[in-house]
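Certain chains of the assembly are absent from this excerpt, and the rest are unmoved.
Chain naming follows the written order as A and B, and within any one chain the residues start at number 1.
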Amino acid sequence: MAEVLTTKIEEIKKGTMTGGDLAKQMADLKRQIENIKPGAEDKISIIVFSGDLDKVLAAFIIATGAVAMGMEAVMFFTFWGTPVLRDPKKRVGGKDFMGKMFGFMLPKGRNAIKLSKMNMAGMGTSMMKSLMKKKNVASLDQMIEMAGELGVKIYICEMSMSLMGFKQGEFIDYPNLEYVGVATFLEQAKNSKVQLFI
Amino acid sequence: MAEVLTTKIEEIKKGTMTGGDLAKQMADLKRQIENIKPGAEDKISIIVFSGDLDKVLAAFIIATGAVAMGMEAVMFFTFWGTPVLRDPKKRVGGKDFMGKMFGFMLPKGRNAIKLSKMNMAGMGTSMMKSLMKKKNVASLDQMIEMAGELGVKIYICEMSMSLMGFKQGEFIDYPNLEYVGVATFLEQAKNSKVQLFI
């Protein structure tokens, strides 16, 4: 009996040795896991630098498309993209000379922007708009509304606002609008699976 | 004898306690692994929005360069990028008025596109082409052929086709060509290490 037991115990002991090895292997795995650089969140971050109708449309088509697929979407409007979000019905005072000049020269909101090519004194732009209607492609107006409903976040670049003399009071009403610096955008971008500069 | 055995068993038992701890640690590791957001595939996804010769060339240089490095590459041609892939020798009928007009106004394929700058009534574009030949840089024609051989996937945007009235029958012969919506592209883009909007 005792002999059988001893043999069994030896067997078991081998088992516990394996246990020790396992502990070592476990520590190795832990280290490996800690060293893995994790991937990004299921999010898309788009810099809308351009103020051309075709490019802004593309940005919204991509952003709303991404949200429809279950991703998050953030759009950062900067430079020529900034005036696209002005509300032509809103007026603000207290602008300096340069601010007034920019306010005058830059397009007054999304319905005043033009195609980057084939604008042909506005004819190409009108043609494209009527074509989009005919082919059931959402207009920029509808696209922005949809983006708001779908929860697309819109950031407006504070530096661009300052340069162009824009005030917070002259932008469109939008559910998820924030005025931020480039750092806030980059924080989102680096945790996103997709980033685009449009 | 029995006493020796008991002691041994106590030792072993400690071993199994370690076993229990290991099981707990194992479950922890499992949870950690499940929570890691995995990185993307070794792939590049390029949106070719522009139809300018210089930008389309850049897109192909990047895509073929990536494949030469062992990456996968996907190019999504949309908007002004779409007509670049027309085959000037192919003619399709059944277009409506707007489709005919776009067909007429947009460049007829890769040999009809121009530089985005310094085109100078075509002189800059010709100069660049002859220069590329002299410096042994592949032409767009050669680049597209090479891309096909290397397995670069080309997607053509269905919405752009619909807007511009293009039919599948008028695009170039290419081994890996598909007609897709923005969702199909985004699905690839979000699993890619690199994404560019050109």
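Going forward, contacts are C-beta pairs under 8 Å (C-beta built on N, C-alpha and C of every residue); 3 or more make two chains touch, one makes a residue touch a chain.
Just so you know, these numbers come straight off a predicted model, no measurement behind them.
How many copies make up the whole complex, given 2 shown?
My count of identical chains over the entire file-defined complex is 3.
Note that only the chains that are shown with their structure count from here on.
Quick check: in the complex, which residue numbers of chain B touch chain A?
1-2, 5, 8-9, 11-12, 14-16, 18-19, 22, 25-26, 29, 32-33, 36-40, 47, 49, 51, 78-80, 98, 101, 105, 159, 162-163, 181-183, 186-187, 189-191, 195-197
Would you mind writing out the residues of chain A in touch with chain B in their complex?
Interface residues on chain A, with respect to chain B: 2, 5-6, 9, 12-13, 15-16, 19-20, 22-23, 26, 29-30, 33, 36-42, 44, 54-55, 58, 61-62, 65-66, 68-69, 71, 116-118, 127-128, 131-132, 134-135, 137, 193-198.
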